[in-house]
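Excluded from the complex is one protein chain; the other protein chains are retained at their positions.
Here is chain A:
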Amino acid sequence: MAAELHVALVAADREVWSGEATLVVARTTSGDIGVMPGHQPLLGVLESGPVTIRTSDGGTVVAAVHGGFISFADNKLSLLAEIAELSDEIDVQRAERELERAKAEGDASAERRADVRLRTAAVS
């Protein structure tokens, strides 16, 4: 069994992150799922939520992902997302403002997106 897997985190308009990792945790519609090297081929629908990637050099990459897919085969993992942001790219103040606004307007999906951003930013 290979000790690491290749991860590509791809947003609709750019490649957000790619590299080697030992563990990837993502949230699918049926719950959190952890993928380690040698996992069986998988194709799942992602929910809005944070994705945690443990890189092979011991670091951790956290990204907020909004809608998309996870697909894994041949030790290659692709995370496809319409919108994906690394935790250090997230503008906390803007996300907070958005959360306030979404709450005021009762926009559940926007509220969730802002919430995910904030929690992702808080992890790192």
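In the analysis below, a residue touches a chain if its C-beta (ideal position, glycine included) is under 8 Å from a C-beta of that chain, and two chains touch if they have at least 3 such contacts; residues count from 1.
Following the convention adopted for this analysis, contacts and distances are computed from a predicted model.
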Legend entry - Name of the absent chain as recorded in UniProt (options "Urea ABC transporter permease subunit UrtB", "ATP synthase gamma chain", "Putative tricarboxylic transport membrane protein" or "Multisubunit sodium/proton antiporter, MrpC subunit (TC 2.A.63.1)"): "ATP synthase gamma chain"
Inset, instruction - Quickly run down the residues of chain A that touch the omitted chain. - result: 8, 10-15, 28-30, 33, 40-45, 68-71, 73-74, 78, 80, 82
